[in-house]
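I have a structure I would like to understand better, so I am pasting it below and will then ask my questions one at a time.
Missing here is one protein chain; the remaining ones are kept as they sit in the complex.
This part shows chain A:
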Amino acid sequence: MWQKISQMKNLVMAVLMLATTTSVQDSGLLDVLLLKFEKKYNCNVRVVAVGSGAAIRIAREGNADIIFVHDRKSEEKLIKDGFGIKRYEVMHNDFVIAGPENDPAGICRVKNAEKVFARISSTNSLFVSRGDDSGTHEKEKEIWSAIKVKPGGKWYLESGQGMIESLRIASEKNAYILTDRATYIAHRKELNLEILISGDKILYNPYSLIPISPKKYPDVNCDLAMKFVDYITKGEGRNIIQEYGIKKHGQQLFFLERKK
């Protein structure tokens, strides 16, 4: 009977479980990428869009075939622990610090992200944190720890939600926020927020794909996961990434990594 069931499994459409950071989904890129991929390989990609931290955890528990994330430290740990096969650097964009147009804390004169954070905390200006161990939250924590500030108190709002929701809260509360550029650009029309700081080296934001190792979880769809990697890093995915956003938002949202 089991044999029959596994035979049937081959007849139905192959399924790829993809756990991804919200920014790839919220910016709209993923939908475009998947549309062509699903058609080409006649498969079904199931997307779980969560913060990078949660995506990596889902992978550790064997509930994903491949992950699309942006949190280098945890990524490297995932591979070291044997869960991930390899990190494929796909693309990058950057984090920006957005805030109300009138800039109550006067941060836009400062160019350095650490100094901006120091200024926000010393003036007790409202700041919205994802607070969800996502890649964006990890970057935020990295900056706080670089200036040895432990954020907390009435001015520090932890949303525990995704990027769009957190941006909305910042917009409503006239607060500052660290966001990836793509999600911000894709939703800027609905937000009363301006980009105040960008271009600092610490704000670099690389995204990578990591297929999950069949050695840890034999039933992962490694074959399809590798096809997805090829499609994104070598195939048509490259063009889609490069062109994405230009038509709709007037600018490119993600930039390809140079081939090594």
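For the reader, a short list of remarks on this structure follows.
What we mean here is this: a contact is a pair of C-beta atoms (placed from the backbone, for glycine too) under 8 Å apart; a residue touches a chain by one contact, two chains touch by 3 or more; residues count from 1.
Note that contacts and distances are computed from a predicted model.
Among the names given as "ABC transmembrane type-1 domain-containing protein", "Quinol oxidase subunit 4", "Peptidase" or "ABC transporter permease", UniProt records the absent chain under the name "ABC transmembrane type-1 domain-containing protein".
Set against the missing chain, the residues A:Met17, A:Leu30 or A:Ala54 yield one that touches it, A:Ala54.
Contact with the omitted chain, checked across A:Gly62, A:Pro104 or A:Gly131, is made by A:Gly131.
From the options A:Lys173, A:Arg188 or A:His249, the residue with contact to the chain not on display is A:Lys173. The chain not shown here is touched by just one of A:Glu38, A:Asp103 or A:Glu165, and that residue is A:Glu165. Where chain A meets the missing chain, the touching residues are 50-51, 53-54, 57, 131-133, 157-161, 165, 169, 171-173, 192.
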